[in-house]
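Complex shown without one protein chain; remaining protein chains in place.
What follows is chain A.
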Amino acid sequence: MIRKFFQFNWKRKAAEATISSSTILPNKRILASAGPESSVVAAAAPPTPVTTASNGMDSEDDFMSAVSSEDDILPDDDSDNDDMSDAEDFDFDDEPDPDLGMHKDISDSKKAPFDISFKVYQPSDIQRQQDELINEVNMILDISKEEAAILLRHFRWNKERLIEDYMDSPSRVLEAAGLSQTTAGPLKREVIPGFVCDICCNEEEGLQSFSIKCGHRYCVNCYSYYLSQKIAEEGEAARIQCPADGCSLIIDARSLEILVAPELKKRYHALLNQTYVEDKETLKWCPAPDCQNAIECPVKKKDLDKVVPTVACLCSHRFCFGCREDDHQPAPCELVKRWLKKCKDDSETANWISANTKECPKCNSTIEKNGGCNHMTCRKCKHEFCWMCMGLWSEHGTSWYNCNRFEEKSGLEARDAQAKSRVSLERYLHYYNRYANHSQSARLDKDIYHKTEKKMVQLQKESGMSWIEVQYLNSASQALQTCRQTLMWTYAFAFYLSRNNLTEIFEENQKDLEMAVEGLSEMFEKPVTELADAKLKVVIMDKTSYCNKRRIILLNDTADNLANG
């Protein structure tokens, strides 16, 4: 039994290694870019992993054969043409590809330092993954599928640990997970003479009742009301216990089938999927509204200061796997959090106050001078001082209204603090304005694109250009969006950078990208009739790929420097 399990385990590992890398040479099947561990696994793998599949594991077999069919995972040799824009090529996902339907590996064949590998799972994939694990545990441990599911959830889907612990002491594992050790007959609604429901105290003849293995029996009405309340109101699914006081037995999916309405079953399974994704550290939901996909990414939380794991869902939403915010390359998550807080915080208001006002040297009241002469009289404490040098007015003697006492010590400190604050504010505003500008421009670019798109459809009809022929505008718009997103965050990033040689390189890169982006953005503002011109089309396509290239160079450099500290 254990032997069999290891076989599965090993097989799965091999399968994963095969999927996660897209750099397999057609004839050799050796992982080029993978680490030493996985390449050992791959090297040890027989030429066709499918042949090792054990009988009875149909889903596993499908899984294997699907991913190991060559045309799915093997990049063609042409990929050496160094077309960097491939990394952002989303059209790639739109191709209907039944074999690839179960997983899509978007990572480019040429791995850039800022690129991380990830997979997008659709709801059916998430379901299938769970089913596979459940089936395995179901076979290995000889328990029902429903119980296997409960055990797996209890162990947060760590199958290895579950099996190990279970082999050690089945009774302890079962009890901790809320399962009974008794084997009872099939669970069903029953009419038991003389039965009184302990929840509603109903004692009618012929009252249908139900209980799970613990034997705590309640009428079907109460049982299903209890379940629907847990599911619909509390959003609970994985850990609904028997309604009896102090009984911690978990109600499994099969009992639920017997008791609740179909629409609640749907919700129940959605909730179970949710716990599956939330239980696994390597899985996260795509945060786009109405998107039901989940992303798998191996980046660990502790590495987030070194990498910015931007992933792209099939719905085309790009986000950071670390913090689920919108794509914020090249700035690391921690910095993004600080920046967003800074932009939102009232501390910036305080910054304005300290840059535009002064404090009364005596009572520290905040004063904004909005006109008049330098002779200030504090309204609060009646202290008289000079706005220019902050010194006592009485010391000014005859040089009234014309302060030349700049070297006087009494006002020096106040002025120093003032100047510092002003510089830091201006520095912040410099970066913030550019950050906000790109954010706004990205929105405007999108608006223009939507307008253009409509006109292009019109043009398609009039000039006879095909749908394919106008797609260059789509990729240009995509490039603009992603580049602006990146630019936006380069400014937040730069705000926190201390000045050195690397920052100069960074700023050069930033400048190059910015110029390219503004150039492309300008193209979009041309009238539609000009846009349709073949010459302009070439220019736009050139500019698009140039923008993408500049962006990748910037991200590469930054990612390298981040990784090296």
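Of note:
Definition applied: a contact is a pair of C-beta atoms (placed from the backbone, for glycine too) under 8 Å apart; a residue touches a chain by one contact, two chains touch by 3 or more; residues count from 1.
What we mean here is this: contacts and distances are computed from a predicted model.
The listed choices are "Protein prenyltransferase alpha subunit repeat-containing protein 1", "rRNA methyltransferase", "Trafficking protein particle complex subunit" or "E2 ubiquitin-conjugating enzyme"; the UniProt protein name belonging to the chain that is not shown reads "E2 ubiquitin-conjugating enzyme". Contact with the omitted chain, checked across A:167, A:244 or A:340, is made by A:244. Only one residue from A:127, A:144, A:202 or A:439 touches the chain missing from this view: A:202.
When the full complex is taken into account, the listed residue touching the unshown chain is A:218, out of A:195, A:218 or A:268. Set against the missing chain, the residues A:236, A:305 or A:359 yield one that touches it, A:236.
For chain A, the list of residues touching the undisplayed chain reads 198-202, 216, 218, 221-222, 225-226, 229, 234, 236, 241-247.
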